[in-house]
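Structure in structure tokens, see below.
Only a single protein chain was left out; the remaining protein chains are all shown in position.
Showing subunit A:
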Amino acid sequence: MASAANANLNAVRETMDVLLEISRLLNTGLDMESLSICVRLCEQGINPEALSAVIKELRKASETLKASENSTN
């Protein structure tokens, strides 16, 4: 059992590595953590286009927030 689970774990780990490589190639700016969140969300059936829109918006918003914080400081 343990070895099967372990093999599966390794396979998934590898998949994630491959996905990260693709992400890097496409210059998406996602790191391993956010990528794994995205994987889980997509597996749950979230529409990728909607997800990408959310990610882009969030990035934009947080940048604006940081900029405003910097200027107030």
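Here, a residue touches a chain if its C-beta (ideal position, glycine included) is under 8 Å from a C-beta of that chain, and two chains touch if they have at least 3 such contacts; residues count from 1.
The working rule: contacts and distances are computed from a predicted model.
Per UniProt, the protein behind the absent chain is "Gamma-tubulin complex component"; the candidates were "Ras-related protein Rab-15", "Tbc1 domain family member 13-like", "Proteasome subunit beta" or "Gamma-tubulin complex component".
What subunit A contributes to its contact with the hidden chain is residues 3, 6, 8, 10-15, 17-19, 21-31, 33-34, 37-44, 46-59, 61-62, 65, 67, 70-71, 73.
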